[in-house]
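Rest of the complex left out; these chains stay put.
A and B are the chain letters, set down in written order, and residue numbers restart from 1 in every chain.
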Amino acid sequence: MSVALDVRDQGAADALAAIESQVAELKQKIEAMEPIPENKLSMIVFSGELDKLLAAMIIATGAAAMGMKVVLFFTFWGTAALRKPDARVGGKDFMSKMFGWMLPKGRNKVKLSKMNMAGMGTAMLKGLMKKKNAPSLDQLFEIAGQLGVEIKVCEMSMDLMGFKREEIIDYPNIEYVGVATFLAHSATSKNQLFL
Amino acid sequence: MSVALDVRDQGAADALAAIESQVAELKQKIEAMEPIPENKLSMIVFSGELDKLLAAMIIATGAAAMGMKVVLFFTFWGTAALRKPDARVGGKDFMSKMFGWMLPKGRNKVKLSKMNMAGMGTAMLKGLMKKKNAPSLDQLFEIAGQLGVEIKVCEMSMDLMGFKREEIIDYPNIEYVGVATFLAHSATSKNQLFL
């Protein structure tokens, strides 16, 4: 009996050694890809045109509905789409006033990236979306907020464009961050997009 | 002898416990990133301009040739690039007719995203590509089909633009899907791009 046991032990020791080397190999592979991507989508909303914003919000809400964590980083032209339509903010210098006046006042003032045709293309698309019951930007932002889509606003862009926090829309969990903070999100996300 | 065996067993038990905790740790890391990304590239073909389409198809065929699974999601302006050049489809309402008339009739009618210069830039580039034996869009779609690159067409965009399936090119495995279907692909893909 003790002999039989011995043989079994030897088998166990071999099996153990084999599995140890397999685990070490898997560990190495996983370490090569640290930080481990999470089930998260990070999107850079850069262009801020009507069509790109629609795409961003449709993707964001769709991914959130599927159970992904979604983080949107509004930067450059994208920040203008986050402005309140009617905010009047004082104390701006000349350049900031200029930018404020030239850039669209919020998501309902942005134009198509092409075929705008002096506003006709944009109006046509909006009309069609209404007719076909496609969700508007207003509705998509509402849904995004409910689904926990996080909005981060690029502080550097806010500063460059001369936007103040008072003129940015109310949104649950909106946060003003630097590029490093966004990159930390992005680096641990399984999916990234730049729009 | 039974004592020696006992010691060895104790060592085995310890080793087993050690490896169990390592495996549990790896499992946790992998679970944090579920669904596990596959060796797959998902690309959103949104803009549909000549230069962006060329980039999309060169990347798609290149990745497929390297053994990656490739899924292209044609949406918004991208859908117009999938139209047959000569399709005449009846029964469209006024707005759909307008869009159909304004948007490019297929991949050989799309323009550059910049430097189009009333068509001269686009013509120059096409001429150069021919001269340098760079593959044309026609050839790239042909190769993509042969390499098993999958094309998914955004149903919402088709509906918005008023495009009908009869006016879309013949392509192996072309499929009409909603955003959710594409996102399910994208979420499990190692690589994603938005063009």
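The rule we apply is simple: contacts are C-beta pairs under 8 Å (C-beta built on N, C-alpha and C of every residue); 3 or more make two chains touch, one makes a residue touch a chain.
Being a predicted model, the structure only gives us computed values, none of them experimental.
Enquirer: In total, how many copies belong to the whole complex of which 2 are placed?
Expert: So the full homo-oligomer, as given in this file, consists of 3 copies.
Heads up, the rule we're going with is that only the chains that are shown with their structure count from here on.
Enquirer: Give me the C-alpha superposition rotation for chain A onto chain B, in degrees, nearest 5.
Expert: 120
Enquirer: Need the CA-centroid distance for the pair chain A / chain B, whole Å please.
Expert: 19
Enquirer: Could you list, by residue number, the parts of chain B that touch chain A in their complex?
Expert: Spelled out, the residues of chain B in touch with chain A are 1-2, 5, 8-9, 12, 15-16, 19, 22-23, 26, 29-30, 32-35, 37, 44, 46-47, 75-77, 95, 98-99, 102-103, 156, 159-160, 179-180, 183-184, 186-187, 189, 192-194.
Enquirer: For chain A, which residues count as touching chain B in their complex?
Expert: The touching residues are 2, 5-6, 9, 12-13, 16, 19-20, 23, 26-27, 30, 36-39, 41, 51-52, 55, 58-59, 62-63, 65-66, 68, 113-115, 121, 124-125, 127-129, 131-132, 134, 190-195.
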